[in-house]
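Here's the structure, in structure tokens; my notes come after.
A protein chain is absent from this complex, but the other protein chains hold their places.
Just so it is clear, A and B label the chains in written order, and each chain counts residues from 1 on its own.
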Amino acid sequence: MQVNENNFRPKIVAFCCNWCSYAGADLAGTNRLNYPADVKIIRVPCSCRVNPMFILRAFQRGADGVIMCGCHPGDCHYTSGNYFARRRMTLLFSMLDYMGIERERTRVEWVSAAEGAKFAATMNEFVETVTALGENKRLEDLRCKSKQ
Amino acid sequence: MDKREEVLRISGVNVRKCMRCGKCSGTCPSYDEMEFHPHQFVYMVETGNIEPLMNSESLYKCLSCFACVERCPRGVEPAKVVEAVRLAAIRQKGNNHLKASAVPELLDEDTPQQLLVSAFRKYSK
Partner (left out) sequence: MQRIGVFVCHCGTNIAATVDVKAVAEAMKNEPGVVFSVDYQYMCSEAGQNLIQDTIKEQKLTGVVVCSCSPRMHEATFRKAAAKAGINSYMVEIANIREQCSWIHKDIMTATEKAIILARTAVAKVQLNAPLTPGESPVTKRALVIGGGIAGIQTALDIAEAGFDVDIVEKQPTIGGKMTQIDKTFPTLDCAACILTPKMVDCAQNEKIHIYAYSEVESVSGFVGNFTVKIKKKARYVDTTKCTGCGICTEKCPKKSVPNEFNLGMDNRRAIYIPFAQAVPKVATIDADNCNMLKNGKCGVCAKVCTAGAIDYKQQDEIIEEQYGAIVAATGYNPISLEKYDEFAYSQSKDVVTSLEFERLTNAAGPTSGQLLRPSDGKHPHTIVFVQCVGSRDTSGCGKEYCSKICCMYTAKHAMLTREKYPDTDVYVFYIDVRTPGKLFDEFYRRAVEQYGVHYIKGMVGKVAPRADGKLLVQASDLIANEQLHIEADMVVLAAAIEPDKSARSIATMLTASMDTNDFFTEAHPKLRPVESPTAGVFLSGVCQGPKDIPETVSQASAAAAKVIGLLSKDKLTCNPCVAHSDELMCNGCSACEKVCPYGAITYSDKEFRQPDRTVAIRRVASVNEAVCQGCGACTVACPSGAMDLKGFSNKQIMAEVDAICK
């Protein structure tokens, strides 16, 4: 496969809410469940804290995929936060799709604090999908890159 | 098509909503005339046991009074299931339902309006 020859590793940003998904990620670690190192987690208090700007920024700075994890609908620590997040992301992702960032590069997943296995499985699958899609160059700001 | 699927498709009823309270059969005015009762129709369609229903006289004993539909606490609409089975049986025999355009010819001054409405409910599917 071409991607493997190039040794392409995607950059993936994961936003995890503090109460469910971040704890789920910790549980995946505690259970020693492997998922690729390409995933880097940013802790936010609630999925509703994830501003669409953050995701745009990630793509601008060269991320290849962004995943947002939150509590299951109805289980939000703040009662309704993940409902807001779900709607915002639906809109954002459809706009990103329009701009040429494939739907598969963005994802919302509900992971509870007990679902370490689900977290690892989700990340494995997501990384695989994004790796297959290859590097994302649509929104990348080359000015950011040249500064390095 | 599978008979169960056909009945479900014609009726548009989600038989899984039934919580088996039996209010449909409790309210049915034609109960004693029927071999299979409204709650049995729902249950037997759910389990796919449709042949006995199609061969039963019960299909034609249902008055289409819709009391069961009116009273069902879960919105299952048993009368629609009965109708759907009836329709499936008619189609199996190669016939089809009454066309609305054919009704005026059959009209009779003395026919109660209720009966007409009922006929439409029964046949215009």
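FYI, a contact is a pair of C-beta atoms (placed from the backbone, for glycine too) under 8 Å apart; a residue touches a chain by one contact, two chains touch by 3 or more.
Not measured: the values here are computed from a predicted model.
The hidden chain makes contact, of the residues A:13, A:69 or A:96, with A:13. Looking at chain B, the residues touching the absent chain are 17, 19-28, 31-32, 37, 39-40, 67, 71-75.
Although one chain is not displayed, its contacts with chain A can still be listed: residues 11, 13, 18, 22-23, 25-26, 28-30, 32-35, 37, 40-46, 48-54, 57-58, 61-63, 77-81, 84, 88, 120, 148.
Here, only the chains that are shown with their structure count from here on.
Distance between chain A and chain B, defined via averaged C-alpha coordinates, is recorded as 51 Å.
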